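Got a structure for you, written out below as structure tokens; questions coming shortly.
Removed: one protein chain of the complex. Kept in place: all other protein chains.
In this document, chain identifiers A and B correspond to the written order of the chains, with residue numbering beginning at 1 in each.
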Amino acid sequence: MTVNNIPVFIDNIEGRNKKNKLFRALVIAMSVLTVVPIVLIVSKIIINGIGQINFNFFIQTSPDSLQAMTAIANNQTIPGGIANGILGTFLIVLVSSAMAVPTGIMIGIYLYENQGLRYSNFLRNITEILQGVPSIVLGIISYLWIVKNITNGFSAFAGSVALSIMMLPMIIRSTEETMKMIPNEIREAAFAMGAPYHKVILRVLIPTGFSGLSTGILLSISRILGETAPLMMTALGSSVINYNITKPTSAVPLLIWEFYNDPNMVNLVWSSALFLMIFVLTLNIISGSLAGKHKTGRKR
Amino acid sequence: MTETLINIDNPVLKVRDLSISYEAGKYAVKDINADIESKAITAIMGPSGCGKSTLLRAFNRMHELYPDIQTTGTVYLDDTDIQKMSTIDLRRKVGMVFQRPNPFPTMTIYENVVAGYKLNGIKLKRSERDDIVERALSDVTLWDEVKDSLFKKGTFLSGGQQQRLCIARAIAFNPEVLLLDEPTSALDPVSTARIEDLLVDFKKHYTILLVTHNMSQAARISDNSMFMYLGELVEYGKTDSMFTNPKDPRTEGYLTGKFG
Partner (left out) sequence: MNSDKVTKTVLFSISLLVLIISAGIVFSLVGGAIPAFKAFGLKFIFTNEWNPTEGHEVYGALPFIAGTLITSFLALIICLPLAFSTSLFVAEYFRNTRVANILSSLVDLLAGIPSIVYGLWGFYTLRPFIISLGLSEQGFGIFTSSLILAIMIIPFATSMSTEIIAMVPDELKEAAYSLGATRLEVIFNVIIPNARSGIIASYILALGRALGETMAVTMLIGNSNVIPTGLFATGNTMASIIANQFGEASGLKLSSLIAIGLLLFAITGIVNSIGKYIIRKFS
């Protein structure tokens, strides 16, 4: 047996240790730097937005340019609120969810129940591609399908269609993941009792996976709450409160865009942005704690 | 009861009052005092949870990777306090082989052997590297088996071959001490026998510390044995005499299979 005869190392232990420490410092510095914009953005919104929020904020509709201009000229706070936006968002999201949630859950269950099929894999791939489609392209699609052909004009429904296509892949994916986490024994026990398939789904699978499913739904809603671009070419916006889904409707992000573009109303952007952010964050937190309870833990 | 091995001239490693804890007040290893004989195989045995792996990992300061672990006491390598050496220096002199073979999966067999050099940024000439690879692999009797596949990734090798590759990786540096943490517990008997033969050969050149849960392995190949129980060094002596004539009742209990 032989032994290696290694020559004396021309080595650089000090240099390596120095590089090691330097890199660590760099990583920490960069990580801190990453946090800076978060803090800046959130604080800016809170600081600037909190002043405009009062009771009227929620119940009055948005002011028009003239009202705003007059108020500024007289050094008063701009009247009005974003009630039309809030209710519009509510309406659009409701309709979107009504379309996307049952569909998404059923498709997710289909994928779960038919795991190995080539068709399922194909479907899953298509779903993933669908998820990557930019929201503005979906706006174009909804414009072509709904605005042009079905409602003959801008409408809340068109907005909902665009947003529901956005929600669909997320709900499909989270449903499939949730179903996979249900122990197989539960499913088998239900079938073994002679329950018909649709009862197994409705009375066993869905209730058992409820928190996982809810997480997916809440996350997809929080995702579409802030979407502006697709709504600009579908729901268009409105200065009044509207409950008719075949007519143009306002939404909070649309209002923010309108305020931003009007030099008289610019100060209103921050309160609206604050409202939007709080809403989105609340949904994220709720879904996060639901996920925690359910041990699914997958956030994206 | 701790007992330093008597009559060791120039021990390569000395342990003084070593205690290691994972949590305040709970000791994995307590008050260890021992001298390790140079160029011999010292086995560390004991039942699960007795602290043998913990003790082994103190010799190359592996515990420093985990901030919760507290170590008190001193370990001397060639009369130098290992805390006063740089870890890089220490780990070149004290190599380690782990329980489950862990060749680097993204490196070829060739690259695995010289991984130590690459990781330390030491530049070698191609001929030097080739030499090191051939010698290390020959020393672990792997050369003939892999010499035509040096540039393939090591994942196709059997468990025994992978472990020998890991040993080659550790000895490529020509360390003084080789620490082995249950190196054959995940292997079949044939591979185990091969590696045991290797280690017996190796002791001409390296000091070997071998943690094993297999008493017969300790009896087969070690010169000295430590028996640990609940974190303490219960007995330490020449293997032959310890096995035939254990001094402590706990040692005897373990050796006769009453527990462990």
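Criterion: contacts are C-beta pairs under 8 Å (C-beta built on N, C-alpha and C of every residue); 3 or more make two chains touch, one makes a residue touch a chain.
Quantities reported herein were computed from a predicted structural model and do not represent experimental measurements.
Trainee: Go through subunit B and note every residue touching the omitted chain.
Mentor: 60, 62, 65, 87-92, 95-96, 98, 100, 102, 104-107, 115-116, 118-121, 166, 169-170, 173
Trainee: Please give every residue of subunit A in contact with the chain that is not shown.
Mentor: Contact residues on subunit A toward the absent chain are 16-17, 19-20, 23-24, 26-31, 33-35, 37-38, 40-42, 44-45, 103, 106-107, 109-111, 113, 123, 125-130, 132-141, 143-145, 165, 168, 172, 196-198, 201, 222, 225-229, 232-233, 236, 253, 256-257, 260, 269-270, 273, 276-277, 280-281, 284, 299-300.
We take it that only the chains that are shown with their structure count from here on.
Trainee: Just curious, how far off is subunit B from subunit A if you go by their C-alpha centres, in Å?
Mentor: Measuring from centre to centre gives 54 Å for this pair.
Trainee: Please give the residue numbers of subunit B that touch subunit A in the complex, ascending.
Mentor: Touching subunit A: residues 86, 88-89, 120-122, 131-132, 135-136, 138-139, 171-174, 201-202, 204-205 of subunit B.
Trainee: Which residues of subunit A touch subunit B in their complex?
Mentor: Interface residues on the subunit A side: 1-6, 9-13, 16-17.
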